[in-house]
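This view holds just a subset of the chains, kept in their places.
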Amino acid sequence: MAEQAVPGHNRWHPDIPPVVAIDPGGSYRIECKEWTDEQITNSDSADDITSVNLDKCHMLSGPFAVNGAQPGDILVVDILDMGPFPEHEWGYTGIFAKDNGGGFLCDHFPDSAKAVWDLEGIYCTSRHLPGVRFAGLSHPGLLGCAPSHDLLAEWNRRETALVEANPDRITGDPASVSQDPPLALLPLEKDALLGTLPPDHHARVAGEAARTVPPRDHGGNVDIKNLSKGTRIYFPVYVEDALFSIGDLHFSQGDGEITFCGAIEMPGYIDLGFDLIKGGVAKYGLDAANPHGNPVFVPGPVEPRYNRYLMFEGICVEDGRNYYMDATVAYRRACLNAIEYLKCALGYTGEQAYLLLGAAPIEGRIGGIVDIPNCAVTVGIPLEILDRDILPG
Amino acid sequence: MAEQAVPGHNRWHPDIPPVVAIDPGGSYRIECKEWTDEQITNSDSADDITSVNLDKCHMLSGPFAVNGAQPGDILVVDILDMGPFPEHEWGYTGIFAKDNGGGFLCDHFPDSAKAVWDLEGIYCTSRHLPGVRFAGLSHPGLLGCAPSHDLLAEWNRRETALVEANPDRITGDPASVSQDPPLALLPLEKDALLGTLPPDHHARVAGEAARTVPPRDHGGNVDIKNLSKGTRIYFPVYVEDALFSIGDLHFSQGDGEITFCGAIEMPGYIDLGFDLIKGGVAKYGLDAANPHGNPVFVPGPVEPRYNRYLMFEGICVEDGRNYYMDATVAYRRACLNAIEYLKCALGYTGEQAYLLLGAAPIEGRIGGIVDIPNCAVTVGIPLEILDRDILPG
């Protein structure tokens, strides 16, 4: 990406120049690099995951300047279609090592692992996960408009505050959440790619620019599997011309993207339509609960639908400790319950089961979240993706 | 309930005698009281919510002894059908006051409120929420097998430890989560109803018996909306004869049951089928991630399905503070975003919007939960339940 005449970017900053200006009302095909800029290969070894350089992530296409967009407008983005490049019909799911990326269950699975998927039209299979075939619920993992300088400053303020706080105080238990992965990723000049920004601005902008890892007010790396083909998204605009960017295409992903790189990652194309609703943020109250606004969206009509799910419950009790209404712990327990079941039912290793939950269209749902002190969260596996019956009895 | 010849119960304890013994393989119609034992009336005032006696909750039917069930077996329960009594075709959704029950958004909505729903066959409408009509996704909120003495002791141990801990340490921020509602509800002799337990055992058992409020390892008050008609549930058995109980029927509920009594609460009947899988808990690994096991289930095939959802994103940032991977905070933000939007789009008060999210079949899903420091959680409102188009533009 860095060697392109007009490169993309891997940080969020309003000063990154647009790659092109477009008019609202049109539709465009955009090509995206795989999020690591293709550091990962179609192989049976996870060494590339172990040593991946995450400072270069995520490789985004853009920014696209939308003519006429102004702060307070809603940028309407239609995901018209997407897919892998015909010459690159594979993707991968990675468990990232605890000391380089981590993941939702990194205390249980501290070592890296990888599953490579063959993409055949709408379907995928993996030589590393036998007995599974499903239709991709394809979506972009990361998309949104550039923050204003003020919003960027706010992000940096609050994330710095988090890092500076005592993590024990935050998580409540040093033993339950690994301290190894950092609490947040602050601006980093190393490997910052800032499009066509003139070199003399590079150090300043890279020192301020937000990392692309977390989802934030503008959307960003939301990793929501239901941003599927046909989805319409309403984004708050923070700067002149909106400066919209996109990347991190997923052939499929389970709710939570729990292995960190839990989706089936791929380079590919995405067709987008753009439109504007002038003054829409205030008009529709998108800024009423959050002054910066938040995107809203309507998922597309062609998501693969399943008839039967095996659902696992999790509550916020872990290692004998009762957490208070902690949906994160509850989801972790539900996922671990599912993994143990799949080991038993499919003869998988734990890593295989974990990789499957990261990549397949599993449903992670909030159950009861008011019944003190425990919340219940469920994770559901669509039974139709398996080649055998795994129900008890 | 207390005045019945064979009353039910409102605490969990293995010594509560069964009301009847049944054989696996059969199906049975069970009648259930509304969870407060009908303290709430079909009226336009929320005074009954304000002053409700929660010590009497939840009123459960059972325990049912399943002949031949032993610890380590799986009790298979089929929810064959359920519904309101023909002479009681209404239900209610309540916002519980912060000082008597509370709820997910009690810092934002500290006062009680109520919506009464008219049930007309599969549909419901509320005079308190104009413009809404939907088909009920009916389910029982609370069900499971009695804990063993050991499991009960474990529940009491860990919940006592939670209460005794400094809540500040647990939630990380005294300002963000109200300290008013207790952290957990410990055993309480007052208003304990223990079925046909002989009076001389009452004090001992009530002093040990678990409150029915939270979901726990056995299931219990999971408030999972997808335990719908036609669902098959696999429960771990902890004691001889299983001692299964059920109650808290909901005509409908949104994911999270966020107003605390967020479902449409009703008394009614439920038809259940029972079966046993001998030794199933170990055989299917239900105890591999949790030595006490956890229920798993397959939702039924007649859930109302919707084509279009308006989805709201939430991240774990609240009042300028960045939480670390906190799905509870993220879901709260998504719900608040939805409430503000509905106020704008439907002309509702905040309380009306909150009541709607509690009762309607909203979907609360885990988005990305690995992208430090923020997780993204979504809440989706099915657009077909509204009588007008609320999309922007």
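A and B label the chains in the order they appear, each numbered from 1.
Heads up, the rule we're going with is that a residue touches a chain if its C-beta (ideal position, glycine included) is under 8 Å from a C-beta of that chain, and two chains touch if they have at least 3 such contacts.
Quantities reported herein were computed from a predicted structural model and do not represent experimental measurements.
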item: Assembly copy number, counted for this structure file with 2 shown; value: 4
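As a working rule, only the chains that are shown with their structure count from here on.
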item: Rotation angle superposing chain A onto its copy chain B by C-alpha atoms, nearest 5 degrees; value: 180
item: Distance between the centres, which are taken as Cα means, of chain B and chain A, whole angstrom; value: 30
item: Chain B partner contacts - residues on chain A that touch it in the complex; value: 74, 76, 102-104, 141, 154, 158-159, 161-162, 167, 169-172, 177, 181-185, 213-217, 219, 221-226, 234, 255-260, 262, 275, 277, 280, 283-286, 288-290, 294-299, 301, 307-315, 317, 320-328, 331, 333, 336-337, 339-341, 343-345, 363-378, 380, 383, 391-393
